[in-house]
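Notes for the one structure printed next.
Complex shown without one protein chain; remaining protein chains in place.
Coming up: subunit A.
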Amino acid sequence: MTVQSRRQFLASAAGLVIGVALPLKGRAQSGAAAALGDGTLAEGAFAPNAFIRIAPDNTVTVLSKHIEFGQGPYTGLATLVAEELDADWSQIRAEAAPADDELYANLAFGLQGTGGSTAMANSWMQMRQAGAAARAMLVSAAAEEWGVDRATIQVEKGVVSDGTSSATFGELAEAAAGQSVPVEPAVKNPSEFTLIGTDRPKVDSRAKSDGTAQFTMDVYRDGMETVVVRRPSVIGATVASFDDSAAREVPGVVAVHRIPQGVAVYATSTAAALKGRAALEVEWDMSEAETRSSQEIFADFREMANGEAMEAERIGDAASAIDSAEIVHEAEFLFPFLAHAPMEPLDAVLEVRGGKAEIWMGAQFPTADKGAVTQVLGLEPENVTMNVMLAGGSFGRRAQPTAHIGVEVASIAKARGGDGAWKLVWTREDDLTGAYYRPITLHRMRGGIDADGNITGWENRVVNQSIVAGTPFDQGGLDRTSVEGAIEMPYDLPNLAVDWVKADLPVAPLWWRSVGHTHTAYATEVFLDELLEKAGKDPVQGRLDLLKDEAGRDRAVLERVAEMAGWDGTKVKGDRAYGVALHESFQTYVAEIVEVSDAGGYPKVHKVWAAVDCGVAINPNVIRAQIEGGIGYGLGTILHNALVLGEGGEVQQKNFDTYRMLRIHEMPQVEVAIIDSGADPTGVGEPGTPPIGPAVANAWRALTGQSPRELPFAQAGV
């Protein structure tokens, strides 16, 4: 262990703040040092550039660089710190870190942000080193105080002792603040883990069960106005003209302004703002709008699928192999636009006072939203503060490279002018009709089978928008998020051609829980299942036989799930049918088997078995919860959800009465097995979602002979 000479632990009345050397090529490390200065922070000031705060009351607060909206990073990051710190779980707290790309970058992105199921993977060593550094300094402090050798000191469950003396972290906090910070503190060997790998309660369950958890919408500021915006119901339309005379008559409405996003109604309460908005008369300019219906878009996509495409993957000569095959099978899958529909609609609070601004927001890319506010209001960056709030779900919706919510709330402040405080509230109607959808997508597939039942060729042509185009994630050329999961499949196919046709639509696209895998898993795992059926093969054994040698982790989850479900090759037993799907996403491997019956022409899913390999299982409790939730999210979607553009492009689904969410009576039992693994941990927020759709479709086909080609099931006339 090397020790940095510079003193980086900060003493203050309230305890100890630990900044840690980040394993990021020195840049962030120097950033941390710069932000921490010489360790002379003002009393009571907590450096916002640290991961751990130990207070004299013996609480350890972990500052989470990842936003918490249900996937459990607060608990996960806190676990990593607590493990290396040898803290007692009951003394651990977690809260949001502020917005700072230098200190709180997602090491997978290079800027602060949450997404792509990366929270645990990119924090794995960083948070452990943060904890280990803190522990080392507490030990040094104790050694100094007691005049003993560091080597004689033990730390267990938040107590530091040498057999004679003992002290809590809180008691040592101030003395520890004077110790040198280790640069590369040694972390534990996995065999020494006591917290990692065990079920632990989440840090936020109590506050989320008694109504005290604070979300953006719960923020109230003095003199705050609530603002709702009238938006078009045809995507891309803009305001041509409006009449606000009736709106201004509504008691409580204080102003109406046109902003780039629509017409903003400012009021002293939410109820008044909504009433005012309803009273607006707006004429829309359709010149830039998407006025095609979803069916017209699909028709255009079919045409485009015949034209120019970009190569995504090539093995051998798929076209000739299929043309000369014994059996040729073809299918076209249509996937609708989808809204994320996080339970807390989008919102933000902005207060501007004397050239300074403060933002409260469930910001998934907090520096982007902070930057947007800074820019729109023309402020100095150091005068803008971002408070990252708990968010009521995201599923990708709040991961906004365009920072459109930051821009919108700042535009609201700017249009009203001067100092004040504003809360922007999106209604469910705004949410569902406001674009940023999972792109509408077509897969056109062809497969060939030889006389011995071997799959000899596989073609897949994907038509959809690019999600990353124009974002900092854009690398030009092929957008992998359009085809991920359709390429680099774990199966050994001798001839394969996957192509992508890029479509341009004026409908903002966005990553939606598992991104490209939302459609590729369905298309590939249903099509493969159909090919195996035509070849007379068992869905489980057929897949196992096809897996590449290096696909050991895929094999393990598939074998495990087959064992859990007692798979014996019988696809239909009485009124129940069984279907399987296997899909890796974000380097987490998931296989699912479902049990389905026919409930009046519609699938009823009774049970789901899921086997997951996400590397080291940091907290099995959270992993199971994410797989359960991911399954429910995916199931509701394939059964019910499409955001359909009707005639003239009008969005047809405006609230939960028509955009139907999965409800409790539709939720299957879920049994999750987690593969014992020593591999570095990978994410679990998304990977449970992709396999559920194809598994249900495969079971449904076994039961009824129908294989839905246009999702959701409801759309396919199921």
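Operating definition for what follows: contacts are C-beta pairs under 8 Å (C-beta built on N, C-alpha and C of every residue); 3 or more make two chains touch, one makes a residue touch a chain; residues count from 1.
Operating definition for what follows: contacts and distances are computed from a predicted model.
Of the names listed as "Protein-methionine-sulfoxide reductase catalytic subunit MsrP", "Isoquinoline 1-oxidoreductase, alpha subunit", "Acetolactate synthase small subunit" or "Xanthine dehydrogenase family protein molybdopterin-binding subunit", the one that matches the UniProt record for the absent chain is "Isoquinoline 1-oxidoreductase, alpha subunit". Interface note for the absent chain: among A:S269, A:N306 or A:T570, the touching residue is A:S269. Only one of the listed residues, A:P603, A:G632 or A:G649, touches the absent chain: A:G632. Of A:E84, A:E102 or A:D204, it is A:D204 that touches the chain left out of the display. Across A:A348, A:L390, A:V612 or A:L711, the residue that sits in touch with the chain not pictured is A:L390. Although one chain is not shown, part of subunit A still touches it, namely residues 69-72, 201-202, 204-215, 217-218, 220, 226, 251, 269-271, 274, 341-345, 390-395, 425, 427-428, 621-622, 625, 628-633, 635-636, 655-657, 661-665, 667, 669-670.
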